[in-house]
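Here's a structure for you.
Omission of a single protein chain aside, the complex is shown with its protein chains in their original locations.
As written, the chain order gives the labels A and B, with residue 1 at the start of each chain.
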Amino acid sequence: MNKGVAVTGMGIFSAIGNNTAANYRSLILGKHGISSSEILETIHKNLPVGEIKISNESLAEDLNLPENHSFSRAALLGAFAVKEAVTQSSWKIDNETGFISGTSVGGMDATETYFKDFTEGKTDNNRFIRAQHPGFTTEKIAEYFGITEFVSTISTACSSGANAIMLGARMIKAGKLKRVIVGGTDCLTKFTLNGFNSLMILSDEQCKPFDESRNGLNLGEGAAYLVLEGEEELNGKPVLGRISGYGNANDAFHQTASSENGEGAFLAMQKALKTAGISSKKIDYINAHGTATRNNDSAETEALKRIFSKNLPDFSSTKAFTGHTLAAAGALEAVYSLLSLQNQQVFSNLNFSDPMQSSGFIPVTNLKEKPIKYVLSNSFGFGGNCTSLIFRKNGE
Amino acid sequence: MGNKIYINGIGIVSAQEEDLFSEGFASTYYENIFPVISPNYRDFIKPMALRRMSKAIKMGITSAKIALKEAEIEVPDAIITGTGEGCKQDTEKFLENMLDQNEKLLTPTSFIQSTHNTIGGQIALNLGCKNYNVTYTQNSVSLETALLDAQMQFDEDPFLNSILVGGVDEISEKITSFRKLDGQLKSVPIKNLDLLKEDSTGTITSEGAYFFALSNKRKENTYAEIQNVSIKNTIPPEKINEEIEAFLETNKLDPADIDTMILGMNGDNRYDYFYKNLQQKLFKNTTQLAYKHLVGDFDTASGYAIYLAGNILKSGKIPSILKLNDIESKAPKNILIYNQYLGRDHSLILLSAF
């Protein structure tokens, strides 16, 4: 067992709340954030999404940005979540603070809005030309907070946020940084909605993770960040939980689909347990990737079988609350895992009625109180990128 | 810094032929956006897989395979990729179809391949490599972040033997040309070899893939040792000399120990002062080299500088087309690569002969 890297702050912005307290409230009340899109302009109104019902204009105003700002929506959401995390951790950003953000499409919302203008040579909104770079979104957030040192972006599709947390924890351990803000952000875009739709993996109803009749995912948007600090920086400040394990592996099976036996997921969980230095029996709760696609949920349950055999702990997917927030998912679910440790509660897997025939696994469907010391969180993405994180209750 | 890291294999696809070192011949371009000289991708990728790959994926897999072959590695212990903009061609294709067809009748192939981790994922798929796999997308430090990660991996795990690290970026018809609209590219076409004589804003761009097979064990044909990598998002122009001195100090080196400096000058008179400052002060008496007049500037172009450094350290030869000053470096031992883009995302890579 290792002590793990201390988390001293967290912030989140999702379809179920604009801060940690609001997200927690929705989780314990079973209040989901899935709706028909209002802010995203699309012809696919039949596809429910986890949308944050606040316009870019109003977000920018709350952040006191000038009118000609070049924040993508992902940067706006990200700035809110970082603000909460930094405030909670109560320190000033200095030149030993790093920032690592995961994003899949970054400023695609801007790119898709202005693409035709740029094609026609119009220069009115040329400050958004570089929004096509995921790093552009990250730099906007860094700029807002005056972070000037190590700034980086990870883009491994739906495991980006989890990989950002993993890199941050490794850099703290290696003594490369004293403090680092890690997490992810992604907003809803026509590009991703249509992309997933062309793959025929979007559900036209609320998603049903791990249910036999699941028929696809709901896309969502959001941002979440953690503040990680080295031991010598703590000086007795409250620690929200610790990152004790992480594992990254590649499924190397198919461009988008997971292998039938969930090889990449299995390897990622196995590595995470190894770095945490614990056996699988120690895990009290699994916040699963559980996107509610036919393929993910069956591959993930196969991998869970291989890791836990007959001792499967309580598990649930919180995607039915937020939708699948892509690069942000690993970060959102890191916050939920820490909330689970702090409150000793397992959050429910909404919309479940029939177990999958292949596994018979039954997720937790009602909020459950129990002693929780270790939480495993899974994030798997296109390109076979699989990452698992293990969070540990502080002080035990 | 614990374990030593050696470059044992290099694979590149760039706008220049590989005979720069033997013949000193450089390809000339008269457009501000120019493509790579494509190898025969069929020698490296099966036709059924090749048929839907965009250039970035083809260049990535090909250069990765060349690097691994040279280092005699079948499956590396990790694959770490850097790309500024990823698969732009597929992004552009899906985006245009979506806008033109009003979100109707869209096919998934270009969407699937638009994600930035496609290249790293496809290399893993091609090699059957289930190990650690990450893609960094931080503008001009994308490849450097990948190197930094590799350096940490070697320090964390003494049983690790090999890591494949590389950078890839491709040009696409529209998205790349948008850079003419915000001043990133020069407004008038120039000859690439004249880039560094320019006194105007903007630069020229191209594409490329640079992969490096890294190992903690030296081989007979090892190119160089990677001593250290450093990344910094923002540096005030007047602080650049201090920053670099501090970096050298952590590596127990003096500026005088650096015999060759490879600068990322890109002919943009708004930002080249970062380099000029160093040329005039800290590295006045150092052999100064540049390369973006050969391969253009793009987010992972610094991979070409690593390729050059590796070959210079291995062969002891410096092609004259790279030289910015007349100072001779008889037997190059320590090479420092410095790069930035638009005044942000600064990086330092220190390589040594072994």
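Assume contacts are C-beta pairs under 8 Å (C-beta built on N, C-alpha and C of every residue); 3 or more make two chains touch, one makes a residue touch a chain.
One rule holds in what follows: contacts and distances are computed from a predicted model.
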| item | value |
| --- | --- |
| Which of "Acyl carrier protein", "Spermidine/putrescine import ATP-binding protein PotA", "Urease accessory protein UreG" or "Cobalt transport protein CbiN" matches, in UniProt, the chain that is not displayed | "Acyl carrier protein" |
| Touch criterion as defined above, residue of A:255, A:344 or A:365 at the omitted chain | A:255 |
| Positions on chain B contacted by the hidden chain, ascending | 47-48, 51-52, 105-109, 112 |
| Hidden partner interface residues of chain A, rising order | 198-200, 254-257 |
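In this text, only the chains that are shown with their structure count from here on.
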| item | value |
| --- | --- |
| Distance from chain B to chain A - Cα centre to Cα centre, in angstrom | 30 |
| Chain B contact footprint on chain A (complex, rising order) | 42-44, 103-104, 106, 111-112, 115-116, 118-119, 121-123, 126-127, 129-130, 132-136, 138-139, 142, 147-157, 163, 167, 170-171, 174, 176, 190-191, 194-199, 248-256, 263-264, 267, 381-385 |
| Residue ranges of chain B in contact with chain A within the complex | 79, 84-86, 88, 91, 94-96, 98-99, 102-104, 106-108, 111-118, 120-122, 124-125, 127-139, 141-142, 145, 149, 152, 155-156, 174-175, 178-179, 181-182, 184, 231-235, 299, 344-345 |
